[in-house]
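The complex is shown incomplete by one protein chain, all other protein chains being positioned as in the whole.
The block that comes next holds chain A.
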Amino acid sequence: MEATLNVLSTGDLGISTSTDGVWDKVCLAYPLLTSNELPEECPDDDNVLKEINELKLNTFVEDIVICRIEQIMRQKITPEFWGRFSGRKTEIDGFERFKGAVDYLYSSLASFLSTVEKLEKLRFISRFNRVIYGEDTLLGAFKVIMTSTLLSQLPLTHQVITEDFYKVSFKVFCNTDKSEADQDESTEDVVQCGGCSHEIEHCRCQTILSVFHETNRKLIELDLLERLAGEVITSLIHIRIENHVQESCKGSFDTSYISSLESWLSTVVLGWLTHVYSGNAASTQSSIKKFHQKISHFLYETYTRTRIEQLFNIIIEYPDSQPAVEDLRICLQKTDLRLYLTQKLQRALETRLLHPGVNTPDVLTAYVAAIRALRQLDPTGVLLETVTQPVRQYLRWRDDTVRCVVSSLTEEGPSELADELVRGEALQLDEGTPLDEDMANWETWNPDPVDADPSKTSKSRRTSDIISMLVNVYGSKELFVNEYRTLLADRLLSQFSYNTEKEIRYLELLKLRFGESQLHYCEVMLKDVYDSKRINAHLHSDPNFNLDRQQFPSMAMILSAQFWPPFKEETLELPSFVKEHLQIYTKAFETLKGNRTLSWKPHLGSVNIDIELKDRKINLTVSPTHATIIWHFQTKNQWTVEELSQLMHVPATVLRRKIAFWQSQGMLREVSTDSFLLVEESATRSRCPVAPDMVCEDEETESAMASAHDQREEELQVFWSYIVGMLTNLDLMPLDRIHQMLKMFASQGPTAVECSLQELRHFLDRKVREHKLLFSGGFYRLPKS
């Protein structure tokens, strides 16, 4: 900027002697040329300007005066100004320093004004004009010189006291604003002013505000506000917004905050900004408007981020958190944080949900809540699909997922899933080819969001059916139905109630979902229970069968084995008199049904017994194993586990668990390891403390059925012989070919087994790992033996 003038140096200007007089006059007109102090007022006399014009020295004089202004600015004012920015002690000290610096700058610059005016006058007289530093007025050029000189010497720490200044005043401003709003509530014992931190009597808020006002006015006049303080103001506002958002919506999800945040922004923050820009000038208005847009976007972004951080908890609390979800939905449209949300939520799900410490029902509950919340957040379903992908994958790995889903589907009492089931929609499964979208509504069609999976139809995503989503975790109805069957079997065989109305009702609901044919087996199971009741009644009412004259009434649950899930193979040698009774029952059944007979499962059943000891009588309903154990204590009051195990054909581990029940009842006592004594008198019992909670918990939930996993393994083994046969003949086969062949051969006949391509691949891969198969180039083959 000094390119044209740097040959000159004041005080030693090489001006010829003939113009000596003129030089003195020039110095008189522009006193700053000879003074080292801040410039004085220029004299009012304009004659010298005419003389300068006549001598055609006007550009020369203008040049040297500007040069001198630049020099003073550079060497004196700017260092002095920035000098006040260092060595700040406290926030309030910083406030004062900033004010002082601005005051100094303002007054020193004001002293140049008459010089600048004088130069304008010279231009006017000489009818001369030119552009300096892109400005065609000298005042404009002066401002450029000032600003650029100031900024060229900007110290590193200049923001500290600028921040002090605005922080202090912002605090005061917010406080006065607040106290205006809720004056009535302000308590009397407050001694410290919330604004200036002085004692109330010595409150300096008013002073601070007027200083603030005045300083800003000066900065605006100097065109320095944006340059000097813009960044600080923005960051202050950002911090303020962040704090405010954090404070207002910390942990409460049941209220919408958007409108209250917006009104806070436009009253408090914009109010302060208006204060900063003091005044209503048109330029101020537009600056504030621009500012408003920027900070309102920032507000949305901050709020969105906060909600995204809390999203996991919001989901868990759904539907109570509906207002928060709705806020987030609106915010997502105004910001660009969808991807951020996906990543954040996925991470939160992984760290808080998808690990062994969380039990499956809780994972499922969270998943259901996520389905609901995310559907509200994004009705297209895309977000749900992407975000919960890891959850589905994880649930697939958990052994008890299906069981948990099925049991909560048919749970008593309020359960989300049970409610869903009652809604009774048909199952929406992923399987099958994508159908065309509904063409009737093409006018309201909207494209899917960009993060949508193009291989799926948007219709499939839009379905709101939670049970379908859960079933789709496995992608197979069969697995669900099988699990339900096992569950139903357990329930029927543990309750021994012939009253199946409730189960029939559930079955009807499930049939609406899963289809008639899938649940046919369960229908037969329920019919078995119903038929058993009738057969029992019939056999007992007919005297020919001799059942009534027996020592005790024996009843039976008669099952159609083909339709029930496989039973765990267990043995139990019943007391002989019980066996005799069951034999009589079998005879009666054979007589009734002709050509049909019964095979008893001795370990299953329910026994109602009265126990009479010396001092007490107990009535209990227990399992046959329990009953048999205690029955043996009738003939001998002390047994070892080993002895009982041989007598009853029951493994020692099982026996110990069953004996624990009798211990908990105070009937048996362990006198030495694995040796148990009948407690005949409660006097003895009191000496040996009873542990009533000793009933093993798994006793209650123990299943009589082989687990679904075990069953499936067994079924898949059927395939293995087919596969070995195929590969022996054909040598090499790719996966889909094997699948086709299996479909042709293995799925016929009485043991028809379905197997998806996916499942087959897993199965074959496992065989590869076990070195029973080789896999290369997409082909499976048998290893050379």
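Criterion: a residue touches a chain if its C-beta (ideal position, glycine included) is under 8 Å from a C-beta of that chain, and two chains touch if they have at least 3 such contacts; residues count from 1.
In the analysis below, contacts and distances are computed from a predicted model.
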Original post:
What name does the UniProt record list for the absent chain among "Ras GTPase-activating protein 3-like", "Pyruvate dehydrogenase E1 component subunit beta", "Anaphase-promoting complex subunit 11" or "Origin recognition complex subunit 5"?
Top reply: "Anaphase-promoting complex subunit 11"
Subject >> Residue touching the undisplayed chain, where the options are A:554, A:625, A:645 or A:663 >> reply: A:554
**OP:** May I ask which residue of A:502, A:520 or A:762 touches the chain that does not appear here?
**Re:** A:520
Subject >> Contact with the hidden chain (one of A:205, A:220, A:269 or A:493) >> reply: A:493
**OP:** With the missing chain put back, which residues of chain A would touch it? List them for me.
**Re:** 493, 496, 520, 523-524, 527, 531, 551-564, 578, 581-582, 585-586, 589, 593, 595-602, 604-614, 617, 619, 624, 627, 630-631, 633-637, 678, 680, 749-750
